[in-house]
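Below you'll find the structure I mean.
A protein chain is absent from this complex, but the other protein chains hold their places.
This part shows subunit A:
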Amino acid sequence: MSHAPRTRAVEGTATTAGPSRGGPSGRRRTEPFHAAITGIGMITAGGPDTARTWEAVVQGRPTTALIPELAGMPVQLACQATAFDGDAVLGRRAAWRLDRCTQMALVAGREAVADAGLDPAGWDGARVGTVLGSALGGIGTWQREYDRLRELGPERISPLTIPMSLPNLIAGQLATDLRACGPSLVTSTACASGTTALGVARDLLRHDSCDVVITGGAESSLVHSVVAAFARAGALSRNAEDPELASRPFDKDRDGFVIAEAAAILVLEHPDHARARGAQVYAYLSGYGASADAGHETRPDPEGAGAQRAVESALRDAELFPIEIDHVNAHGTSTPLNDLAEGRMVRRVIGGHPLVTAAKGVTGHSLGAAGAVEAALTALTLKHQVVPPTAGLRETDPAVDLDVVRGTARKEAVEAALSNSFGFGGQNAALVLTRA
C-alpha cells in the first residue's frame, strides 16, 4: 500500500484477540485505526475558504478587530468572518431560514466534499454520516428572536426560532444539503466540541457504521449575551488599544481570548474506501482521547491532569510514543490559565522537542468550531510540512518551557502531530494525526 500510514507497536500492548493484562482497563487493544482526511473546507476570519485561511495562518496574520455589532459591550473585539456572505453563496431562498453558523457549515461542507472529489449526487448516502461540533448552536437566532418577543410580543416570534437555534440542526441541515443519510449528530463539549466530533466520526468509520463521515464544527456567536457573559467571566482579552496583539497564545502578556466565528468541515473516510477510489489524503486521524477534569466548571486543573489523560489516551489509541510527536497544535487560547496549564502538561507528557503552534493567534477562539479548525490546520501542516507561527506571540511566558513557533513559519519534517482542545466543564479531547 503506497500510502499506508506507519504503525508502531507500543510495548506492553497486545494486538491479538483475547484479554490483555497490559492496559489499566484490562481490555484488549486493537490495531490502530487510521481514518483518512480526504477533503477540507473552512470559513474563518482569516478567509472564506481553506486556501485563504491557511495562507493567513502560515503568514501569522492576526484577524482581531473591533466590530460594530458589539458596540456598547464591555469587549468589542472579535474575529469575524467578514468575507462570508451566506445570502450570496447559498442564495436568499436557502439562507433566510438558516442560522449563520449553519450557513457556514453548509458552505464549508460543500467545499470539503468537492475537495475530496466526492459527488453527493452519486454516493450511497446511507453510508455517509454527519458529525459536527458546536458549543452554542444557533444562539444568534435565539437572541434576535427573544429580543423580538420582548419588544413585539409572543405573536411575533419567528416559527423558525427552534429549528434555526437547535444545535443538532447544524448537522441535520448539512445532512439534507449533502443527501447524507447515515448517522447524524452534534457533539457539544464547549470549546472541545469540534475535536470531539472528529473523534466520534472516526469511531463511526472504525465500527463500520459509515464509509465517509462529514465532520468538523461550526460556531457563530458574536452576539451581545455571549460576549457580555464571557467578558464578565474575565475570559476575554481587553486589549482594544492593540487588537493585533489581543490574541497572543503563550505570550507572557496574554490577557484572555478573542471570540471568533468559524466553520471547518473535514471529509473523514475509511482508509479502505479512500484507497479504493484513489483519493488524495491530507493526513490520517490515527488517535483520539477524551477525559473529564471532574473539577471546576471553568477553571482547568492547574497541572492539566485531565488534559493529560486525554492526550495519553490519544497516544495509546494511535500506538505512538510521546517522543514520536513532532508537532503540537495547542488549544492555546491566550488566557492566562489555559496556556500555563496546557504548556506544563505538554512539556510533562510529550516533552520539549515538538514544535508548538497555536492558531488562535490568527483565527481567535471559535469555541465549538475551534477544534475542527485546528485539526484541519494540523492536517495541512502534515501535508505541506510547514508549522505556522503563533501570531501575537512576542515573548513566550517563561513558565511555558516549550518550543513555540513565533515570527515566521518553519519548514520541518512532521510525521505525527497532536491537536488539543479543552472545554468549559472540564471536557478534554485530543487527536493524533499522522502523515499520509
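Assume a contact is a pair of C-beta atoms (placed from the backbone, for glycine too) under 8 Å apart; a residue touches a chain by one contact, two chains touch by 3 or more; residues count from 1.
Note that contacts and distances are computed from a predicted model.
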item	value
Listed names "Nitrogenase iron-molybdenum cofactor biosynthesis protein NifE", "Carbon-monoxide dehydrogenase large subunit", "Serine phosphatase RsbU, regulator of sigma subunit" or "Carrier domain-containing protein", matching UniProt entry of the absent chain	"Carrier domain-containing protein"
Residue among A:V89, A:L160 or A:L337 touching the omitted chain	A:L160
Residue ranges of subunit A at the interface with the undisplayed chain	91-97, 156, 158-160, 163
